[in-house]
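Only one protein chain is missing from this complex, and each of the others stays in its spot.
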Amino acid sequence: MSDLMRTYPIKKIVEHGPGVKSFYFERMLDARAGQFVNVWLPGMDEKPYSVSALGENWLEISVKAYGPFSTAMMDLKVGDRLGVRGPFGKSFTYHDRALLIGGGIGIAPLRLLAHELSAKKLSFVSLLGAATKHELIFIEDFQKWSKNCYITTDDGSQGKQGLVTEDLLSIIEKEKIEFIYAAGPEIMFVKVKELIDPLDIPYEFCMERYMKCGIGICGQCVLDDSGVRVCVEGPVFNQDELKEVTELGMVHRDASGRRVKKF
Amino acid sequence: MSDLMRTYPIKKIVEHGPGVKSFYFERMLDARAGQFVNVWLPGMDEKPYSVSALGENWLEISVKAYGPFSTAMMDLKVGDRLGVRGPFGKSFTYHDRALLIGGGIGIAPLRLLAHELSAKKLSFVSLLGAATKHELIFIEDFQKWSKNCYITTDDGSQGKQGLVTEDLLSIIEKEKIEFIYAAGPEIMFVKVKELIDPLDIPYEFCMERYMKCGIGICGQCVLDDSGVRVCVEGPVFNQDELKEVTELGMVHRDASGRRVKKF
Amino acid sequence: MNSVRFLNLELKNPTVLASGILGLTASSMWRVVEVGGAGAVTTKSFNKDWRSGHKNPSILPFRHGLLNAVGLSNPGIDEMVKEIGKFKQRASAPIFASIFGRTIDEFAEVTQRTVEAEPDLLEVNVSCPNVHSEFGQPFGDSLSDTAKVTEIVKKHAGSIPVSIKLGPHGPGIARLAKVCEENGADAITAINTVGPGMLIDIDVRKPILSNKTGGVSGPAILPIAVKSVYEVYRQVKIPIIGTGGVTQPEDAVQLILAGASLIGIGTAVYYQGIKVFEKIARGIEAYLQKYGFTSLDEIRGLAHE
Partner (left out) sequence: MNSVRFLNLELKNPTVLASGILGLTASSMWRVVEVGGAGAVTTKSFNKDWRSGHKNPSILPFRHGLLNAVGLSNPGIDEMVKEIGKFKQRASAPIFASIFGRTIDEFAEVTQRTVEAEPDLLEVNVSCPNVHSEFGQPFGDSLSDTAKVTEIVKKHAGSIPVSIKLGPHGPGIARLAKVCEENGADAITAINTVGPGMLIDIDVRKPILSNKTGGVSGPAILPIAVKSVYEVYRQVKIPIIGTGGVTQPEDAVQLILAGASLIGIGTAVYYQGIKVFEKIARGIEAYLQKYGFTSLDEIRGLAHE
């Protein structure tokens, strides 16, 4: 009954850079890359976070300070207890000759995926982007496990200055990519999608939507028009599933369920 | 969850004699001799009955018309549905060179015990008594399975006229009995106990008390002074357990919990 | 043979998506019909303006059901009316609009505007237990408030039938149902969540739900739903949408024998997945066949005999 609420003390905190931290919990979690846990900060709120690393008896999530909740998480100390429920949702499937495209904190679920792929001896290339150097997390891991690791930052503080989409097509060609995984801001994925749809390369994308229940009943995370739930049928969707998603990059819903345009 | 209520159609009815019938149900029951089921006659009441026979996919109870409930059962037809919950309680343990003493409808649980003992190739002798011939149920089975089968009736209509206790000591001696099982009216057992206690032969007796829950919570079937519950720690008790029972043959309790003297 | 008539409506089977479950958008409810097999759907309860509801955790599984205090979050009537319209274009099953208001006037206004979207039924939620601190006691805790709400909604509902959704608490569900009937309600939905309850995390020593308390739904409440439907059936002639704790066909049959005409299903989506509607509809059909009944009408209320 891993959906039941239980709190666990934080056993370790890693600061990747200003406002980006990973939290380690000692808890057995039967999860795979792409799946997420709901994290309860008592007295505050509960939100979904991707599992970024996993061992036999521990798990890790990686958080970027953004709004009030994630900012509050930056103040946590080792020993503080958080609720960790899950895993929820569907995971990535495994493919060889893959490209992992990560943007910002979206790198988190790809970190676990990269680990799983390398454990399965599947080859992959990474293409990681962020606003700035400090937000590029787990780069050493990606560099270790990937055949090649391309890096971009908006401000040029690490890797090439620019967006992950800029060299995307040439990388696909050069690396003979046969499958694409992407996780990051939805706007990034919309651009990626535009570029790769004509190539007919299959892909999987890890989506985010506002969530209340994580267990498929509140309807808060449902996508137009297919009516699938990001928390159950997602957060990982493939190109076929996404064909029926008309809201991609257009709207999402807030806590009330209202459509919001901005991403 | 065999404690949950479910109803089953009666598949067969055997009339042993006036006011004594057996009812067969098709239901898997993981029970052993001495255990009982709670039988619900919808719209009427629910009472405990010993399992008198058992197959892989069926069970049987045997009922003697006594008060309103058991009398109403005599009007049931094949196809009528009864609730059958259980099994409840503890069963007899197995011993060689045993004597089975049954009085009246108390023969019912001993019928299943006899079957189990013979299946285990344990030898036993039966001593069965009833008011009259018609109440002597399953005699052929006992005769088939027992080394010897002694029969008494109060009116002499079958077997020897008299009580089962009359020849008890001589039978024990003659048959070299090493263990005694008894089931029947409590008054019979009190007399049996008086006779066998000096012999130091171990025994087990199947008790009856008014029951509400059958699952050990209402307290209705609890015995003085040990405080054990007939529905959970019983209905089968051995000589040690009975040492602490001061109410044996003296009082039992009615539906309100009041002590009643008459047996 | 599982298709049922309910008031003036025809449903392909008697299962209805309960309010608050997957009822936020047309797409979501469409999928509950197409993939899940529901006979009808109910929207999330909505009122005039949008509400964010309570913070998370707002929906909490425990061993025997769920505790929820979503806090009536909803995008407000403007968006919900659009979603109802979209659903009607896209799906063939009836849609029930669940409405609420903080005042009698708001009930009137929300009814007027919802009617424009032509839902197949208006379900009036007077029994949400999770907004006490904000709204005070639910209207459904008072016979006279319930009467007033029923009257005003009926007044503005025009030809659209109205079902009042009651909880098991307050002055007694049978008396409440009677008052609804007397004031023109066309149906009763019974029941809303039970309790409310609370769960405390013993390690951080705080109530888990952000609202502290939340209504209990799911398997734990089935007996209370059965009893509520049984009592309402004895008291009123209007049909009942029996809701509460149904996860198996046998549970639905219990509610029908107690007197329900339709079966609301919510929390079971968590336990059984979205196809639970189809599973339960099939199971009810199998039950009817086993005993040689040819329609639900023949077994409705039989437990009263």
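Labels for the chains are A, B and C, by order of writing; each one numbers its residues from 1.
Rule of thumb we're sticking to: a contact is a pair of C-beta atoms (placed from the backbone, for glycine too) under 8 Å apart; a residue touches a chain by one contact, two chains touch by 3 or more.
No experiment lies behind these values; they were computed from the predicted model shown.
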Need the list of shown chains touched by the one chain that isn't shown. B, C
Across B:Arg6, B:Lys120, B:Lys144 or B:Lys243, the one contacting the chain not displayed is B:Arg6
Residue in contact with the excluded chain [from C:Arg5, C:Lys155 or C:Arg205]: C:Arg205
For chain B, which residues reach the chain that was dropped from this view? 1, 3-7, 38, 40, 42-47, 81, 83, 211-213, 215-220, 222-229, 253-259
For chain C, residues touching the missing partner are 62-65, 67, 168-169, 194-200, 202, 205-207, 212-214, 216, 219-224, 226-227, 230, 250, 253-254, 257-258, 287, 299, 302-303, 305
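Everything below uses one rule, namely that only the chains that are shown with their structure count from here on.
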Thinking of each chain as a vertex joined to the chains it touches, would you call that graph a line, ring, star, complete, or other? other
Note, CA centroid farthest from chain C's centroid sits on chain B
Chain A to chain C: how many Å between their CA centres? 36
Distance between the centres, which are taken as Cα means, of chain C and chain B, whole angstrom: 51
Chain A touches at least 2 other chains through residues none
Can you list the residues of chain C that touch 2 or more other chains? none
